[in-house]
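Pasting a structure here, questions to come.
Every protein chain except one is present and positioned as in the full complex.
Up next is chain A:
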Amino acid sequence: MARSTGFIPQDKILKLPTRWSDQDRNTHLSVSPDGRDLSYQGPSTNSEKDAAAARTLHHIPPACGIYYYEVEITAKDQKAFAGKGVKYGRLPGWEPNSWGYYGEDGTSLSADKSGSQYGQPYGGGDTIGCGIDFTTHKAFYTKNGTLIGPVFDNVGKNLDLFPSVGLQHAGDSIRANFGQEPFKYDIDYHVQQQYNTTWNKISETPLDRSLLQGHRRAGFSIASITNDVSVPVLTEQESKHVLTQLVMSYLVHHGYAKTARALEYQQRVRDTNASTPTDSSDPDVEMNSSASDAVDIDIETRTSTVNAVLAGDIDTAMDSLRTCYPSVLEVDNHLMLFKLRCRKFVELILETTEIKKKMKALREKEAERNKHFDEAAHEAWLEEEMNMDIDDDAAGPLVIRPILENIPEAVHESEESSEMISDRYESALNAAINYGQCLSSDYQSNPQPEVQDMFRTTLGIVAWDDPTEAGGSVAELVSHNARIALAHEVNQAILKSQGRPAQPALETVYRHTSTCITQLGLLGVGAAAFADMPREFFQAR
């Protein structure tokens, strides 16, 4: 048997019902141009089940959690849900897979049950609301903004559901509100209740052992929940351990060394106090330091390597990789070494560009020698230099501060003579060209397509007078973001070489959970609509 893939792409668009269908309706009904009005223009029927029915263009996506619409009545009618393929010559609730609330006598109708008393009768001037809750698969109705209550079971399970109405008398007409206007009923409150119910259910979920093993016991069923004592639930101690591990590995991954150290220390103090409750406030705990020192040194080396890349100091980064993490440079046919060398070439070119700019500025200044040194412009230049946008956490450890050495250089700039600066330019340019030639002879005949591509674009930047001003891929290549990306790559490569995941487990936990919820929603599990992760986890309360 071929296994069909169950994966549903996330970009599948969820279309909501917003108008009556021009096709799927009884011929006695006419639809207004905006798709919201229906009127009955056939002969009146006296049968209690014959009617002219219509449904909306789109079905209701269960991933929306709760769907609700209201209908304002000019004369008698009936609102309901109907499944796909239902005939339009009957009132909803008389056909299989349809459910309805009958205005004539207030009964609720579903095909598998005869009508039973539900609400009050309704008629002209009333506004009747109809909702489906996909977390419970029950419908609910409202009359003039007041909830009548939940009704029917298993509504819309395993079939597409459409809002639907049936009209019976000549001149009957209705106007639907699919959310185009404010509803009479406080549906937001209703939804919030359901949201809370879902989260209460989630927060009652025990942390089970499968978190650690990555697989669940086979044959998990409803029956086994109630009285199976062997369902393995994590103990409090184990849960704490999982949390600590997630947080600690996250801190180490991103190089938050001081935080990691402080956390480890505080936990050790707490554990010691817990085991000897008599001396409750003795912080003087001996550090069993060898293990954490090793962690510290590792974080520091990795952080300084990554920071060197961020600062554009590629030589330092390469040296430290050669000494501490040689395999990082070697994997994939020395791909990382190549990338770093390319970046070094970029940095050399950027340096020449920078000097060229200064040279130009100096020449202009000499041209108007009698004027004062333009303090304001100088400051503006400095400021621009300081304002490099670096990362999302600008004071973080994997982040460089603006390069301080630039400042004294800048201050002395006015003292530098025109000859000195052009000498400097000369030698910088020579260095860049020499380095480019080395790259060229080393990689010209490299067969790897990735290497060839990058090699060509990298050398290509010399064609520009100022590559930072060039658009497109050139500007991208010389941008600071390219440094950040490379630094990130280096960090991940080091972690990978140590057998650690390229992404902290904490991040994977979030991504994995989010993917589960998305797939649940797409598979029609209504409760998934309420598992709003960004709202629960990232928004301030």
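Quick note on the criterion: a contact is a pair of C-beta atoms (placed from the backbone, for glycine too) under 8 Å apart; a residue touches a chain by one contact, two chains touch by 3 or more; residues count from 1.
Going forward, contacts and distances are computed from a predicted model.
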{"item": "Choices \"CTLH domain-containing protein\", \"Intraflagellar transport protein 27 homolog\", \"Signal peptidase subunit\" or \"Trafficking protein particle complex subunit\" - which one is the UniProt name of the chain not shown", "value": "\"CTLH domain-containing protein\""}
{"item": "Sole residue of A:Leu159, A:Ile202 or A:Ala485 that reaches the chain not shown, by the stated touch rule", "value": "A:Ile202"}
{"item": "Listed residues A:Ala170, A:Leu459 or A:Leu520, member touching the removed chain", "value": "A:Leu520"}
{"item": "Identified contact with the non-displayed chain, of A:Pro96, A:Gly123 or A:Pro501", "value": "A:Pro501"}
{"item": "Which of A:Ile148, A:Val242, A:Ala361 or A:Leu429 contacts the chain that the document leaves out", "value": "A:Val242"}
{"item": "Contact footprint on chain A, counting only the chain that is left out", "value": "1, 3-7, 10, 201-203, 205-208, 210-216, 220, 239, 242-243, 245-247, 250-251, 254, 256-259, 261-263, 265-267, 277, 280-281, 392-397, 501, 503-520, 523, 525, 527-528, 531, 533-534, 536-538, 540-541"}
